[in-house]
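Let me give you the structure first, and then I'll get to my questions.
Removed from the display is one protein chain of the complex; every other protein chain stays in position.
Chain naming follows the written order as A, B and C, and within any one chain the residues start at number 1.
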Amino acid sequence: MSERFTKGMARNIYYGGGAFFFLLFVALTFDTVTVLPKRENRDQLTAQVAHGKALWEENNCIGCHTLLGEGAYFAPELGNVFKRRGMENEAVFKAYFSAWLKAMPTGVEGRRQMPQFHLNDEELNDLAEFLIWTSRINTNDWPPGIEG
Amino acid sequence: MKSGVTTATTALRWRWLIMCMLTLTLALFPHEALFALPLIVFSAAAALLKGIWIINDFMELKHAPPMLRRMLMLWLLLTTSAVTTAALWQS
Amino acid sequence: MKYQSQAVAKPYFAFAILLFIGQIVFGLILGTQYIIGDFLFPEIPFNVARMVHTNLLIVWLLCGFMGATYYLVPEETQCELFSPKLAWILFWAYAIAGTLTIIGYLSVPYATLAEITGNDILPTMGREFLEQPTITKVGIVIVALGFLFNVGMTILRGRKTVINMVLITGLLGLAVFFLFSFYNPSSLTLDKYFWWWVVHLWVEGVWELILGSILAFILIKTTGVDREVVEKWLYLIIGMALISGILGTGHHYFYIGTPDYWLWIGSVFSAIEPLPFFMMMVFAFSMIKQRRREHPNKAAMTWASACTIMAFLGAGVWGFIHTLAPVNYYTHGSQITAAHGHLAFFGAYVMIVLAIISFAWPQLNGRQSNSPAAQKVEIASIWVMCLSMLAITLLLTAAGVIQVMQQRVPADGIAIGFMATQDLIVPVYWARLVAGMAFTVGVFMYLASFLVAGRTRDQAPALAANA
């Protein structure tokens, strides 16, 4: 009688299934990458926005905040901070943003503290540009509310 | 032994032909609003019948461990009723 | 120990445990900062402590994987390691680079670290879990290449079993997908998309191959069940893990700017992701039930079987509760994610590394197992660690539920802000900190079992020569 559960079949499923689904994943990746520019408005991705993203990384902002829901959960979501704190007005947001970062840390005892990053005005502007650009990405309507 | 084979293949052939006929009948159904409801019911019934035959006779699960057969039947029933309910809901 | 070269696993295991302790210390700091916001500020800001906590986790798990590989590959291939010397050189390279990186995190502001390590030449820093300076990343790649060369040459020379083939595939995948950490486009969504190719395809892809092969190795050795049986289950389980896990990456592509069809793909495939973990649990327990020998190392068997339960709970159940897109819409980036992350990492990867250490360490020291007295302490430590981690998970889940109900579900204007919600959760965070301390007690009990093992060495069954 032949074996009912064979190693050969289990191996075929592992290699065949793994390859099959990885190929599907690559195909979907290809499609995603082609439609992303439209969903994230890549035409508006200026040098300032790119510089802002570099600043975001070099100061490890993701170590406390989330951005589009990913990161640490110690400080507020910043993917929609332009809407929450700037009321979608660029001048209002930039003024608020640079005043906020310059006032850090608050030093209130027992409260969570944000470090002082010593950014100059140009850097503050570019970081704000990055957050503004991020808030306009089509994220399938996430976050659910303004509070992020 | 030979007779057993013939019975099995004859049964398969008949089921195959009936399934083809059912499929063709769907194509001949007039696509008018009047026939929308019968079409939904008929196509759901046809799908169920085809699925049962595929599971029982083509896959040969009629005599397989009952758990497996029940799982597949349940799958067929759930998916068919989901799509049918959605279609009926709409009309 | 059957092969002399298996001894190189020792420093890897010892260093892994050392880093594990460091990770726990920083975990306690983070838990405190969640309650007393300015704790240790500005010396160790939250982001630095978190970076150290998560990076130590990754570094020590990788260290444990390498140690496990050096231990089991000679035994599986039935020949000595290609070059024990290379393994030692790579160990020191890895240990020194890792330590320097952690010192770098703690001694200078992150922006300064980025500047002195030349992040502007090839910016790769400042992304979650991939915070390492670019030169550290290059170092990791070099160590990985040397490691794979060493292991690959050993396997080529020796017997090729399913276990070492799956293990090497997993390690190879680990190295290949790490290369995506060097890709950092200025488009945020693209960056996030391929960031998951490292993170998700590691923990829900190739790491599961490593997990599966280590588990299969331990089960063969401790239960004496036929290799054929273990191997076919191994293939089937990791096959299922890849089938569900690869497209399951989609559950990270819901709300980061990627197209909406990922809502479907991610939900559907990650819904079946608990299946391989469930099968792994059934597999481990049925192998133990069918065992043909009584291995004296009960502690290692407890680690291995508990690992499958905790992995199923953490990766399977806690993953599933927030993986469907409509649920994840509210839970994405909340404490629910933190709950799932803790239990999944602990259950699947921490426990399997501790299991192989528990199995291998006595053998590396010429004994079949530790003395019954030492094992008793060790098994108690398993219970304390598992129960504390479950408590941490449940409390973080409660924190997440509060967060979702207060901050996410209510309409704009009624929903409370992030910081106000955090204030509401403080009592839960206190309880979590207590659970974290209990976990630390478990870690110390585990360390104590080594002391007891040393003291009661004469009561341990000796390893038969060339058994």
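Convention: contacts are C-beta pairs under 8 Å (C-beta built on N, C-alpha and C of every residue); 3 or more make two chains touch, one makes a residue touch a chain.
Keep this in mind: contacts and distances are computed from a predicted model.
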item: Options "NADH-quinone oxidoreductase subunit J", "NAD(P) transhydrogenase subunit beta", "Cytochrome c oxidase subunit 3" or "ABC transporter ATP-binding protein": UniProt name of the undisplayed chain; value: "Cytochrome c oxidase subunit 3"
item: Chain not shown, its touching partners among those shown; value: A, B, C
item: Absent-chain contact - pick from C:Phe149, C:Tyr183 or C:Tyr261; value: C:Tyr261
item: Absent chain, residues of chain A that touch it; value: 1-6, 9-10, 13, 16-17, 20, 24, 31, 35
item: Contacts of chain C with the absent chain, listed as residue ranges; value: 232, 235-236, 239-240, 243-244, 259-261, 264-265, 267-269, 271-272, 275, 279
item: On chain B, residues whose C-beta touches the chain left out of the figure; value: 1, 4-5, 8-9, 12-13, 16, 19-20, 23-24, 26-27, 29, 31, 36, 39-40, 43-44, 46-47, 50-51, 54-55, 57-65, 68, 71-72, 75-76, 78-80, 82-87, 89-91
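Everything that follows uses one rule, which is that only the chains that are shown with their structure count from here on.
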item: Rounded Å distance between chain B and chain C, as computed from the means of their C-alpha atoms; value: 47
item: Where chain B touches two or more other chains, by residue; value: none
item: Complex contacts: residues of chain A adjacent to chain C; value: 5-7, 10-11, 13-14, 17-18, 21-22, 24-25, 28-29, 31-33, 35-37, 39-40, 42, 45, 49-50, 53-54, 56-64, 66-77, 105, 107-113, 115, 117, 133-134, 137-140, 142-148
item: Chain C residues within the chain A interface of the complex; value: 33-34, 36-38, 41-42, 45-48, 50-51, 109-111, 114-115, 119-120, 123, 125-128, 131, 162, 184, 186-193, 228, 231-233, 235-236, 238-240, 242-243, 246-247, 249, 253-263, 265, 329-330, 332-335, 337-338, 407-412, 415-419, 422
